[in-house]
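Notes for the one structure printed next.
With one protein chain removed, the remaining protein chains of the complex are shown where they sit.
Our next item is chain A:
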Amino acid sequence: MSEKGQNFTEKKSTRRNFLKNSGLTIGGVVLGGAVGSLLGKDNATVTEETGHQQHAAETSSSNTNAALMFFSPEQFQITEAAVERIFPADDNGPGAKELLVAYFIDHQLASGWGTGAKEYTSGPFFPGEGTQGYQSSLNRQDVFTIGLAALESQSKATYEKSFIELSEEEQDAVLTEFDDGKVKMKGVSSDFFFSLLRSTTIEGVYADPLYGGNANMAGWKMKNFPGHQMSFMSMIEKDEVIKLDPIPLSSQHGH
């Protein structure tokens, strides 16, 4: 990171400054409904202080979001162990477990996305060719339920232990079998379940913290992604790497 880049983190612009600097007015009139409505919040800062960084995951009573909407406690534990292998803790920063990705997945499965609310779910159902996409009658809640049970039974069949009791290497070996489509599952192939587990893990690492994962925005910090920023107008042409404190959407939702 260059020294110049550092400076950007220190610039905390107010909404008013932002509006002034970004040339959003024509003849003194501010344009646009969304932007206009920001004006009401005179003194609120756009860039929230993110100084109060907690390093441990907030799973205690202070994080009222960390409870289950869909998973059983057992399903939650298996998920938590599996996502950590997909996105493990390392020198870059926390892994999926500490980022609360298993809670994110639980909450997503409880949503309309978990039941395929906006997807075409009428029959008749046929397996179809590889190029024709998802054709099963199962929704994502079903796929996770069957898939997590299969992870467990595969672990027991191979190692006579629960998935959560396996060593990291053993967990990787079981997950690899799923990834390779080698495990027999009802309704969908094991690689389909794995790819859903994998993509949902990545979502939980990097989605806005409002969804329950990406704890403390630590996912974003690893990638130097600054979250919800209003303008890069003054930075877009710059050569140096620019590091900004990330901003969550909650900053926009003034109280």
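Going forward, a residue touches a chain if its C-beta (ideal position, glycine included) is under 8 Å from a C-beta of that chain, and two chains touch if they have at least 3 such contacts; residues count from 1.
Just so it is clear, contacts and distances are computed from a predicted model.
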item: Name per UniProt, for the chain absent here [options: "(2Fe-2S)-binding protein", "GMC family oxidoreductase", "Iron-sulfur cluster assembly scaffold protein IscU" or "Branched-chain amino acid ABC transporter permease"]; value: "GMC family oxidoreductase"
item: Residue ranges of chain A at the interface with the undisplayed chain; value: 22-24, 26, 31-35, 37, 85-88, 90, 92, 113, 116-122, 124, 126, 128-135, 172, 175, 179, 198, 201-203, 205-208, 210-211, 219-220, 222-233, 235-239, 241-242, 249, 252-253
